[in-house]
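With one protein chain held back, the other chains of the complex are shown just where they sit.
For clarity, chains are labelled A and B in written order, and residue numbers in each chain start from 1.
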Amino acid sequence: MAQVGQFALAMAVVVAAYSIVASLLGIRLKSDKLIASGRNAAIGTFACVTMAMVSLGYLFLVDDFSINYIAEHSNRDLPVYFKISAVWGGQEGSLLFWGWLLTVYSALVIVQNWRKHTAMMPYVTAVLMSSAVFFAGMNLFVVNPFNQIVVLQPGGVNALFVPPDGAGLNPLLQYILMVIHPPILYLGFVGFAVPFAFAIAAMASRQMGDTWIRTTRRWTMVAWFFLGVGILLGGKWAYVELGWGGFWAWDPVENASLMPWLIATAFLHSVMVQEKKGMMKVWNMVLIILTYIMCIFGTFLTRSGLVSSVHAFAQSPIGGYFLAFIVIGLSGSLYLLLDRLNYLKSDNQMESLVSRESSFMFNNLILLASCFAVFWGTIFPVISEAAPEWMGGGVKVTVGPPFFNRVNVPIAIFLMFLTGVGPLLAWRKASTNSLKRNFLWPAGIALAAGVVLFFQGVDHFYAWLAVVMSIFVSLTIAREFYKGARARSVGSGENFVEAVVNLTLRNTRRYGGYIVHFGFVLLFLGWSGQAFTTDTQAEAGIGDTITMRQYTLRMDRLAVEEVQNYTSTKATISLFENGEKVGVLYPERRFYSSSGQPTTEVAIWSTIKEDLYVVFAGPAPDGKKAIMQVYLNPLVAWVWIGGIILGLGTLIAMLPNKKSAPRTSQASRVEEKIEVEQHTT
Amino acid sequence: MNNTRRNLLLALLVLAAPFALAADRERIKEITSNMICMCGCNQLLGACNHLNCPTRGPMTDEVAKMLDEGKTQEQILPAFADKYGLRVLAAPPASGFNLSAWIMPFVALAIGFIAVGYVARRWKSRSPEQAAEAQSEIDTSKYHKRLQDELDNYTPED
Partner (left out) sequence: MIYLFCGLFGGAVLVAICKPLFSQDDTLESAIIEETAWDLLQRKKEIILGNIQDLDFEHKCGKLSDEDYQKIRGEMAGEVSLVLEEIDGIESSQDLDALIRHEVSVRKSGSHEPEPALCPSCGEKNIATSKFCAECGAKLIG
């Protein structure tokens, strides 16, 4: 079966390369036959990579440990669903998975748009297939998942070797969130290939209207949705599985997914300016190019080990290729952009600096600054190590959470402020008077709440500011819905709730967007709770208690159990709140025999106010007691609640607008009037 | 007598020790959250949760000892940096080459701000008269009814 995979991979490279050539040549020679052939080749690439994926999955299922990748990432006892997730558990497989998703998207896009956008599609095909060639080529030549294990026999002869069992999947990945987290994240990363391809196609075919934006609007939102959900799931996984009490550590891998998300967020906002006013055309091109490049860079960062050390980068076989791909992609796109600048002139001028469009410009600026701060912090250790000594470089430094928090928290709070103010501004020009009127109440209430909070003892400045901003933004959002619904119900006679629902359904993008904003507010609020985390550590034997604030934990039982793939030590802990029993917690410690690694299974007692987070850190030196680490994490639940609302808002924004009932035409309006007059007389 | 006093003092010290520890806990946490555990986990010292981590205990004790000696965070962190290298600090110090780590994001923000301001100004000043002129030439009233009809029939796409 490995041969089938190898064959399919090789074929994918050839077919995808042919697809590029045929599409571009077809455009040049104006040959529909070639273009159609290129299209079929793109769909053929999808078939080939799918075949490679299927054969890799099959090899995992049948425990074919003659294949290096299988032997390193699976073992016989691994449950079936983890064997499937192990397909993308390592470098080779995850790159194959990336490429596969790309071909899935390509095939979908081609089928969906071929008739609608005849002139652009050959270019779109060529751009998508360029990435496909890269990923399939990497898989074929550099990190081939189908390679067999070869051992050097005495006498210089190479021989195949089949280990009796595999090394097993990294235990930290043996978790249901980890089964779905990478695919979802990748769906986001890869999804941006579609708007990127359309942007390039628009420039190449000189179709510079907003067609490419309108065509890919949903694709962009889908990719953004998956990327956001993927990031959150990653945080959730870190929270429940890594056992250090938090969900976001500004790890390079986390940053790698955050950066494209930040730029894509800017893109989602600034396309509205182009759609409405025909401005910021060049900027939108820049943003989508950067987003996709950042997606590739993120994959590269995660997979090459660049950040852990420059030397790890040199050792990693894929680093150089990725860097070359990024440089070629970036310079190619930017060259095309510069060449087409003349076609991208703004249609309109800006009427006022106090307007929705200018607030979008600042929103973009802040999001990009934040992205840059993350980027800079992430790669700074590399820069510092590579910098010449006379500049003070050549030193290994760490850039960790204190840096990112200190730099990004003020930026994020300013972004919150814009989130609150932006919707208050009208397009073109907001009059100062109405702005004041709209601004006064939300800001006033938020400040009043701030004063109350201060006297309640919230003295952490940023946390205080975050709460005040959250209230302000929430109020402006509520106000938007209220005002909109009222304006609507005046005309339609609907009651308030109906009006809110219809308002949202008639303009899903705007009001879905507000819901997303609200989710973001809650998320931010939950995040700011991190400033107040407290923790304690204690050794506890059977019957011992640990007290933390109003909570008391009583150790009832310690049990050792052999499970299919690991040995588990599980504690049973009764939880009392103010002396009343409220629940039972089961923190657990696992030992995975195949890899020799221990993991912790955290027990979490979650309320909307705070999470009690119990980690079974290990057995105490005496062997009878257990070391328990207990964290009290305020407001964490709001991160997940905010995330869910964020996701729901995105889904609403993706809905097609409900068409309004056939509008009363001039004629029927006259009839109506007559009717009314007859009625009154 | 002397002996008794010494014993009493000792007892007091032993009794006081847990309280001192409790009071210092917060400060230790504050300082260790600015340091990286050197066991290779790349986590904050305060967050490293390896079972039997070889470095977390000794490093935390070292911090506690320095605190007892009356040193402040500003003295403890450089001392650690001297001993373990800059890598032990969770964020690079804001001096020398490493200052650029802190400054660059805000430099970028400032440059962006100026750029946005410049572009906005240019867009704003871009010949609003021209558009107005073009408009005044045609008779908008001719299209007044057409516009109303178009508006009535217009439904925003998806």
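Following the convention adopted for this analysis, a contact is a pair of C-beta atoms (placed from the backbone, for glycine too) under 8 Å apart; a residue touches a chain by one contact, two chains touch by 3 or more.
Since we're looking at a predicted model, the values are computed, not measured.
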item	value
Contact with the hidden chain (one of A:Pro79, A:Gly209 or A:Gly596)	A:Gly209
Residue of A:Glu275, A:Glu577 or A:Glu601 in touch with the missing chain, whole complex considered	A:Glu275
Residue in contact with the excluded chain [from A:Ala47, A:Leu336 or A:Val458]	A:Ala47
Option touching the unshown chain, where A:Arg428, A:Lys570 or A:Lys625 are the choices	A:Arg428
Touch list for chain B against the chain that is not drawn	134-135, 138-140, 142-144, 146-147, 150-151, 154, 156-157
Missing-partner contacts on chain A, residue numbers	1, 3-4, 7-8, 11, 15, 18, 26-27, 29-37, 39-41, 43-44, 47-48, 51, 117-120, 122, 207-211, 275-278, 347, 351, 424-431, 433-434, 437-438, 480, 483-484, 487, 490
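In this section, only the chains that are shown with their structure count from here on.
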item	value
Touching residues on chain B, where the partner in the complex is chain A	29, 33-34, 36, 42-44, 47-49, 51-52, 85-92, 96-98, 101-102, 104-106, 108-109, 112-113, 116, 119-120, 123-128, 131, 148-149, 152-153, 155-158
Residues of chain A defined as touching chain B within the complex	214, 242-246, 249, 251, 279, 308, 346, 349-353, 358, 361-362, 364-366, 368-369, 372-373, 376-377, 380, 384, 387, 391-393, 395-403, 406-407, 411, 507, 535, 598, 600, 615, 617-618, 629, 656-657, 659-660, 663-666
